[in-house]
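One protein chain omitted, others in place.
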Amino acid sequence: MSHPRTLIGVTTWVIADGYIPPTSTGRQPAMTSHDSVCMLNAGDTDAEIELHIYLTDAEPLGPYRLRIGARRAFHQRFNDLSDPEPVPVDTDYCCVIRSSVPIVVQHTRLDSRQAANALMTTIAHPVPDQ
Amino acid sequence: MSHPRTLIGVTTWVIADGYIPPTSTGRQPAMTSHDSVCMLNAGDTDAEIELHIYLTDAEPLGPYRLRIGARRAFHQRFNDLSDPEPVPVDTDYCCVIRSSVPIVVQHTRLDSRQAANALMTTIAHPVPDQ
Amino acid sequence: MSHPRTLIGVTTWVIADGYIPPTSTGRQPAMTSHDSVCMLNAGDTDAEIELHIYLTDAEPLGPYRLRIGARRAFHQRFNDLSDPEPVPVDTDYCCVIRSSVPIVVQHTRLDSRQAANALMTTIAHPVPDQ
Partner (left out) sequence: MSHPRTLIGVTTWVIADGYIPPTSTGRQPAMTSHDSVCMLNAGDTDAEIELHIYLTDAEPLGPYRLRIGARRAFHQRFNDLSDPEPVPVDTDYCCVIRSSVPIVVQHTRLDSRQAANALMTTIAHPVPDQ
């Protein structure tokens, strides 16, 4: 059986607890504190992705544009986004992810501010397509 | 492309594992043990939020009222709520979040009772709007 | 505004990664390694709960019966269940939670086998009511 041909996922996803811890302990860059958006494009068409970053007291940042090839995984650290501007560190945010084709999104943070790293993850909130 | 104009989320969400750890290790307030409700109001209308706290052996507390501006993130530590009364520490609780407009909610705890902090997160349970 | 009167949740939920770590570090019982099912009965009727524990190579255990009062939170450590029999420690399991009325379920583990505790949580999988 080949890989699944049905469309998997939806085109809009939400992360509500975005936060990049400002400090790190341990070997870099593996143990650098980071906040990540992990995406699967299981379809046979490339995905054009746009991220918007929502803040507590300013208008949203973005769009941040990414492309994910057909049948590809893509894990993006928010720390590493720079265009149109870096995502602010040590700052509460939320993120809306929109894709040109259905994808699946999971949100993960590694926090190594203290001597042993902490991890958290959740499947992001899928917004039903119309 | 500007930020998404469609309504994102639902108006009622549930957190079932609420708990504020009673002690902390490390730099305050960043590493203070806390339980948080993280919310996105991606719409163009302010959100009026009400939280109710459910306990094991007493009637629910609340409402706790919050306002989230249009196109804004809002991360609230349960530790910091005080009106109508503080959320009890070291006590099991659940929380129902209701909003005047669709939002998305994620629940996160940082537990620094021991020498290195632990983290956990989950998108809260969305209650379908009628 | 009083607490929500609408029915919140569904009557059947699933936890797929059940596991009680066999050892603990730190102050007991707060830091005892445990696996918990956290439930909200937001309605105005008591909930009669039945848990079944599924194992890798034996028939399911249970039912384990619990009652949650109207408008009450209830956090149950699997470690503390004893009737009809204890949930085996250091053993992979899954759990199906069924309730007489809609509830919301979250699954949380605290693992203190090593020197600092780890945490993980997720809203359980809601099975749509017919």
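Order of writing sets the chain letters: A, B and C. Residues in each chain are counted from 1.
To be clear about the criterion, a contact is a pair of C-beta atoms (placed from the backbone, for glycine too) under 8 Å apart; a residue touches a chain by one contact, two chains touch by 3 or more.
Please read these numbers as outputs of a predicted model, since none were measured by experiment.
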Revision key, fill the gap. Chain B residues touching the chain left out here are 115-116, 118-120, 122
Point to revise | chain C residues touching the omitted chain (full complex) | key: 12, 14-19, 50, 52, 54-57, 59-60, 62-63, 92-94, 96, 98, 107, 109, 111, 113-125, 127
Review point. At which residues does chain A meet the chain that is not included here?
Key: 1, 3-4, 6, 8-9, 25-26, 30-31, 36, 38-40, 42, 71-75, 104-106, 108, 110, 112, 115-123, 126
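Following the convention adopted for this analysis, only the chains that are shown with their structure count from here on.
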Point to revise | Chain located farthest away, centre of chain A as origin (C-alpha) | key: C
Revision key, fill the gap. Chain A to chain B, mean C-alpha position gap in Å, rounds to 21
Check your understanding: Among the residues of chain A, which ones contact at least 2 other chains?
Key -> 114-116, 118-120, 122
